[in-house]
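All protein chains but one are shown at their positions in the complex.
Labels for the chains are A, B and C, by order of writing; each one numbers its residues from 1.
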Amino acid sequence: GKFGDYGGQYVPEALMPAIEELEDAYERYVLANEDGFMDEFRERLADFGGRPTPTQYAERLSERYDRDVYLKREDLLHGGAHKLNNALGQVLLAKYMGKERIVAETGAGQHGTATAMAAAHLDMPCEVYMGERDINRQRPNVFRMKLNGSEVNPVTVGRGTLKEAISETMRDWATNVEDTHYVIGSVVGPHPFPAMVRDFQSVISEEAREQMREKAGTLPDSVLACAGGGSNTMGAFAEFVDDDGVELYAVEAGGSTLDVDEEAGVAPNSASLSTGSEGVLHGARTKLLQDRDGQIMESHSVSSGLDYAGVGPELAYLVDEGRVRAVNVDDDAALTAFHRLSQLEGVIPALETAHAFAYLEANDEELGDTVLVNVSGRGDKDLESVIEETAQRDIDIAPDMDAFAGGF
Amino acid sequence: GKFGDYGGQYVPEALMPAIEELEDAYERYVLANEDGFMDEFRERLADFGGRPTPTQYAERLSERYDRDVYLKREDLLHGGAHKLNNALGQVLLAKYMGKERIVAETGAGQHGTATAMAAAHLDMPCEVYMGERDINRQRPNVFRMKLNGSEVNPVTVGRGTLKEAISETMRDWATNVEDTHYVIGSVVGPHPFPAMVRDFQSVISEEAREQMREKAGTLPDSVLACAGGGSNTMGAFAEFVDDDGVELYAVEAGGSTLDVDEEAGVAPNSASLSTGSEGVLHGARTKLLQDRDGQIMESHSVSSGLDYAGVGPELAYLVDEGRVRAVNVDDDAALTAFHRLSQLEGVIPALETAHAFAYLEANDEELGDTVLVNVSGRGDKDLESVIEETAQRDIDIAPDMDAFAGGF
Amino acid sequence: MSNPELDAAFADGAAFVPYLAAGDPDFESSIEYVEALERGGADVIELGLPFSEPIAEGPTIQEAVVRSLEGGMTPARFFEFVEALDVDVPLVCMTYYNLIYQYGDESGPRPFVEKAAELGLSGFVVPDLPAEEADPLREACDEFGLDLVFIVAPTTRGDRLERIMEQVSGYVYVQARLGVTGAQDDVSGQTAASLDRLSAYDVPKAVGFGIKTGDHAERIVEGGADGIIVGSALVDIVAEGHENGDDAATVAARLEEKARELKDGAERGLAQRAPQAERT
Partner (left out) sequence: MSNPELDAAFADGAAFVPYLAAGDPDFESSIEYVEALERGGADVIELGLPFSEPIAEGPTIQEAVVRSLEGGMTPARFFEFVEALDVDVPLVCMTYYNLIYQYGDESGPRPFVEKAAELGLSGFVVPDLPAEEADPLREACDEFGLDLVFIVAPTTRGDRLERIMEQVSGYVYVQARLGVTGAQDDVSGQTAASLDRLSAYDVPKAVGFGIKTGDHAERIVEGGADGIIVGSALVDIVAEGHENGDDAATVAARLEEKARELKDGAERGLAQRAPQAERT
């Protein structure tokens, strides 16, 4: 359960038996395909989720950067993001384990909606914890979860965002651990979650690697993926880790600045890999945004899906090992990249995803002849934020917003 | 250019040369695959659009109705609906024809967003005409079009909905016919549009037919698709038309009632196939909602995507021939079906699509052992309408809306 | 094939063919307006029967259509309108095909044409009915002795032109430029080229789309047209009067004046053309 010094199982004792049970289930069903679990998972991912997703040659970006740019289109997965890969895997695993109830946390709502979809599909009762502030910022996603039959429980403690929602979900799990599985939303948390979520997400790079061989006739020189908790990142990287010639770039949210305000306990970014330090949060040792004492900072990003103070332990390890390069772009660059991709390629990316394209824009020359970018999700969910955030900035290429002054 | 007595080319003379040019291009590129047009189209549909979309076995519906229900998942296509099949085909065709500009109409905004995506992808300037009232009802779609770099031109004449937008787009086309292609959004309009749009959409049934053979080992006993203009309908039916054993159900929007108010010129439904009469609208002879004089009625549906007073001429013909059964369900049933599918299968359908599922609910016994339903689009775009419309009704299975009183 | 009224109207070579939507903004005023056009020198009058989806019209005439429909205009009222009119010049009904098609008990254009003939209408212009779809209406017109006017667009060439010219009667409506109806300053457009293409055909050529002043009319006729068709410039006067709440007599006077300006322009054009024609 370790990635170098990272990882581990830092959870209340009450959860440890459940975690041991999960470890056992992970080894049997996921790693050893017992009872054909992985076959069923892959089949459902195809039929219900819409896999494989394409790897698309991006003509206009390729022209712009004078290199071959390919897009791995996870935005086309059911629900609009890579999140379903993991949610479907875990809900199915919970069924195999005989669990009768699902809990999950969500920040921007993408993991919550994916879990709610998977739970409806597999007929599992589901409750999703979501910070009250996030509920107010992401009403469409709240409604989608409810439509799928999930309960959405507002978390009012603290700042009411993802961090608090994770803590609250762990509390629910600790209370109902015997019949409940916690569908964690990223490659974070105690072992086996980081490894298991990576395995569910690695279908991204498994497909992309094959598709690149077919379409480009070669592996990419570099793979770019945005990194918050890191599930799309690890999913996009996993099968390339052993390919020495493929550079892996984890693009974090630089927010408004990389500087932190220790006094206020605020890091106006979510760049745990780039600027964080080792610590223990939500069950794992990893890189964190924390103050000198070890208190967790409030993170920030224009993309609420990246807005988290921690990151998956395996990513932290791969960065330390030099296998993955941790880079970051700020809110402005991400927002501009959002507009650029929408206009040039007819793909409106999630604001999370836009970070990867912002890095491509600023650093295309270092990325080699063939670049693969993981389009982790679509941007429909972000329209309201984009209108607001664009209005506060001077972005040349943004369309005129005047017609939309009334909001939605 | 005729389907029995239906179809034809009832357009201003100024457009006729362009229509003849389009007929020629349709025959060469689409029907004869000249210059590999169809190959490129299919390749782009795969890479950019995400085809093939799956045909999914719907476990819980199958259980509910005690027959095998399959879903053709067009909601997973890029943009969230089947609309891209046609938009991409036409924009690409415009490029092959040497056109330099695209115009399109849109009602609910689905065709407009699909065209805007395709135009961005293929680097074609694009203007979309949209009724002012629809603009106000569908702001997210307006914003998506703008994000993709399209102009959105408000149409203020008349009631400001789809009918007026089509007329206005025809006017633009008549003015700029030499360098402009009109990407019509459904299997309507003058020949060759109905046939061409059907051909672009028939990939739906082509895939589904093959997938049914693979998964079910048999063709379906019946295929259900919602019908407004009829593009997803014809797309879902086309390859099954010659299979005598397959019943085809075009499910129209029954709105609030099938009765019409001749005085006010209002038909509170969009059931042209079920209740309309032969006439000429927007370039073709077909079934229409019209008053005794031949003035076109204002149609209505809870789903703005079905809200149109006409229907594709080929569908009108197939209904007259007895090959397609025209049926309809009302707003209440469609809304209830929207909630049912969301909860049972984890698929939030477009309100359009929900009509097909409402018919399945009410008439499952006549549909045979194996039923295929075309999930023409996803419901994200309809969340706001659904909240509003659900609040006005007493729908048992709908989730509690209280948390959302503030709207989005 | 043409009926004698329209032949006669174009006989002097500078016919003025104004258009108004029947019943815009109400039945009574509209009667006055149409009659004013005749006083102003109209040789033929195109009377619009409004259709709810006027795909070939620009904003000016769209709004006239809306006013007329809101004023209660229907095909039946339209025929009453024609009956109530006291004018001597030939009347041509301009409308969309669906209204013609739906009229009467049997489907198809015959009952509408029969009724039109009964009331003395001279012909039809149907902007959404290209030659390809015109057979049934053409047959009904032949049966009842009415003319069927076709529009020739700047893009109409070769076989298409041939096909249209085989079917047309009364006059050919030469569309001066691409687009929809509506007044526009530049009327030179593709008119000369179009007239040139049509010179071999023996039917009167009336040019429309964008003519709004006597000067325009003059130039068009000087360029070889047998007549001018003017709609939006006249509808504008109706619209303005309606918005300002002017009484019908005032608006009618303005229409008469405008008509006279246009007719005079056409006459001047004819006068200037004649010697040139001799010179060649």
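By our rule, contacts are C-beta pairs under 8 Å (C-beta built on N, C-alpha and C of every residue); 3 or more make two chains touch, one makes a residue touch a chain.
All values reported here derive from a predicted model rather than from experimental measurement.
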Partner chains on view for the chain not depicted: A
Of A:283, A:379 or A:399, the residue in touch with the unshown chain: A:283
Touching residues (missing chain, whole complex) on chain A: 8-14, 16-18, 20, 157-158, 163, 166-167, 170-171, 174-178, 265, 278-283, 288, 290, 292-296
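By our rule, only the chains that are shown with their structure count from here on.
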CA centroid of chain A to CA centroid of chain C, Å: 65
Cα-centroid distance, chain A relative to chain B, in whole angstrom: 34
Distance from the mean Cα position of chain C to that of chain B, given in whole angstrom: 38
Multi-chain contact sites of chain B, meaning residues that touch two or more partners: none
In chain C, residues with contacts to at least two other chains: none
